[in-house]
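Note that one protein chain of the assembly has been removed; the remaining protein chains are unaltered in position.
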Amino acid sequence: MTNFWSKLSIKQKLAITAWFFLAVPLVFYVTIRFYPTFEAFYVSTLKWNLLGVKKAIGLKNYVKIFADEDFWLVLWNTTKYALVGVPISMIIAFVIAYWLNEIKFGHNLIRAMYFIPFLTTAVAMAWVWRWFYQPLPIGYFNILLSWIGIPQQPFLKSVTQGLYSIMAPAVWAGLGFQIVIFIAGIRAIPRSYFEAAEIDGAGRWQILREITLPAMKPTIIFLTVISTIGFLRIFDQVYTMTADSAGGPLNSTKPLVLMIYEFAFDEFKIGRASALTVILFLILLMVSLMQLWLMRKHK
Amino acid sequence: MNDFNATMARLERAQPGKVILWTLLFIGGVIMITPIIFMVSTSFKTGQEVYELSIIPQKPTLENYIFILQESKFMRWMLNSLWVATFSTASVLFFDSLVGYTLAKFDFRGRQIVFVAILSTLMIPTEMLIIPWYMMSRSFGWIDTYWGIAFPGLMTGFGTFLMRQFFMNLPDELIEAARIDGWSEFAIWSRIAMPLVIPALSALAIFHFLGNWTAFLWPLIVINDLDLYTIPVGIASFNGEFQMDWEVVMTASCLATLPTLLVFLVLQKFIIRGIMLAGLKG
Partner (left out) sequence: MKWLKSAFTLVVSGTSLLWSGLVHAVEIEYWQYTYASRVEAVDKLIQNFEAANPDITVKHTHFPYADYRKKVAIAVSAGDGPDVVQLYYGWLNDYRDGGLIQPLSSSAFPHANIEKDFFPMVGTMKVNGEYWGLPTAVRSLALFWNKDMFSEAGLSGPPETLDEFVDYAKKLTKTDANGNYLSVGFAVDTDGQDHHWWREVLIRLYGGAPYSDDGKTVTYTSEAGAQALKFLTDFETTHKVGSNGFMNRGQDAFAAGKAGMVLDGSFRISKFVKQEGLNFAISELPGHNGKRYNFSSYWVNGITSKAADEKKEAAEKFLQYLTSDEAMQLWLDTVGELPAKPAVALVDANKDHPLYGPFIRGLSYANATAFVSEKPQRQSLIDAYDMVVLQGVDPASALAKVAKSEQEVFNEFFE
């Protein structure tokens, strides 16, 4: 044995060590994660109401989904959540994290203030936000608007504003998470980088662009991918804030995961829900891989 | 207050820009917690005052807290959640960082595939996993056990990805040097690499603890016994088919948020402090 081990090249030794480290986790992932995922792939070809017999129907579930005009609306809604939600939340989070990192007085207090929304339960917060969105004279947002002379807005009761009115609390709740990761990322940059730059007499903007941002690339990649997945999987806020948890008015705020949920547990069409899950899975995988690949290229 | 003013004055003399910055960030923070202030204030309101959207309750009452703490097994549920979340967080800190480190710092064939496969676990909604998990728990006898609640979250794609990204920041030279010094791979990970990513570990601990603390669907499905409920399942049991008393929901949320807030306040120091101390030691 020792003999065999000593014959291996360093590279081979490292590879074996790596697989050794991965062994237990891989067993876990295969049984607890991958297997149920494959199960979903399989069930997507069945007609099954969870309670009765399973009937193989080939790709019929997919055909039905693609023929359903609601699906395309829901897909577009989901895209909007991500396309608007990700950049807005990341930019706000970065600006706050960057400046928060500069201050020392009351730093912990202020950071906690930004993080607390992340700790709260969606259902309780949804209630508060729904009150904020009420019309005059009750709703605070409309009161604020009336102070600056803007006419009252319907917010949740509108097919055009509803989606953004739900996105706002989603951004709000996730901001603390992004800020904490950004700060951890900033703090992970070795001090020496900055010292060197300061000696060279670089300005703040230059340091940000040439040192901070490039050094934070792994953090930025991580947050982009995770936030995109998060917004594409948005559910809680829509479920708790829309009437009858239906993603209304008129499906204008309904995301894919809510549609999956409705198929699975309101109508017990497990096959259709699985097919939709597979579609969501493929979209997420494609988007994530593309992001990872694009950001890697700019190295 | 005087002390505060003196501090601010000193600051202002030094850097007026910082004071403006501080004020802006503070105002932003106040905006962030406004909805939460409403939650807290509602929890001290009586049933009829709930509909007055005043911030300060006119007739503050502890009734809701007394109701929850007396009428339910809230403390018991809290302990259940605490135990499950702590256990699962410990597991995640160990395994996710081990896997994340392996994926970041070892070069071997199949690395990318393993990474993408683990990452792909983030792309399936939990709703679609509970049925197979239930069948699994049933055949292994995990229903109505702590282990049953915890097992799906013992390792996560999220944590692995987070740790991988932070380990990628570490200079390779450090690890090479340790190898030359004859350190074992496990020791390099646990004694050199890990201390350098304490901020990320703290962040992961907070996120995972919280995620477990608020997990609802799976604990509901796997638990039948009232004594084993976790906090979110317990909170849901206050609501009937058509009945939802908001002051009770708000009170329960306040109570449920407290422990996570404590965890955050304890751990947040490490997010900032960790790296510099470790950097010196390393």
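Letters A and B mark the chains as written, and numbering starts fresh at 1 in each.
Criterion: a contact is a pair of C-beta atoms (placed from the backbone, for glycine too) under 8 Å apart; a residue touches a chain by one contact, two chains touch by 3 or more.
Every value quoted in this text rests on a predicted model; they were computed, and no experiment measured them.
> Check each of B:L21, B:I221 or B:L261 against the chain that is not shown and name the one that touches it.
In the complete complex, the chain left out is touched by residue B:I221.
> Out of A:L136, A:I150, A:L208 or A:M286, which is the one that touches the chain we can't see?
Considering all chains, including the one not shown, the answer is A:L136.
> Provide the residue numbers of chain A that touch the chain removed from this figure.
On the chain A side, contact with the omitted chain comes from 49-52, 127, 130-131, 134-138, 152, 156-159, 243-244, 246, 248-251, 262, 265-268.
> Can you list where chain B touches the absent chain?
Contact residues on chain B toward the absent chain are 46-48, 51, 71, 130-131, 134-135, 138, 143, 217, 220-221, 224, 233, 236-237, 239-243, 245.
The rule is short, and it goes like this: only the chains that are shown with their structure count from here on.
> For chain A and chain B, what's the span in angstrom between their mean Cα positions?
16
> Which residues of chain A touch chain B in the complex?
11, 14-15, 17-19, 21-22, 24-26, 28-29, 31-37, 39-40, 50, 96, 99-100, 102-103, 105-121, 123-125, 127-129, 131-132, 138, 140, 169, 172, 175-177, 180-181, 183-184, 187-191, 215, 218-219, 221-222, 225-226, 229, 233, 235, 257, 260-261, 264-265, 270, 273-274, 277, 280-281, 284-285, 288-289
> Within their complex, state which residues of chain B touch chain A.
7-8, 11, 18, 21-22, 24-26, 28-30, 32-33, 35-36, 38-39, 42, 53, 95, 98-99, 101-102, 106-109, 111, 114, 116-125, 127-129, 131-133, 136, 151-152, 154-155, 157-158, 161-162, 165-166, 168-169, 185, 189, 197, 199-200, 202-203, 206-207, 210, 214, 232, 235, 246, 249-250, 252-253, 256-257, 260-261, 264-265, 268-269, 271-272, 274-276, 279
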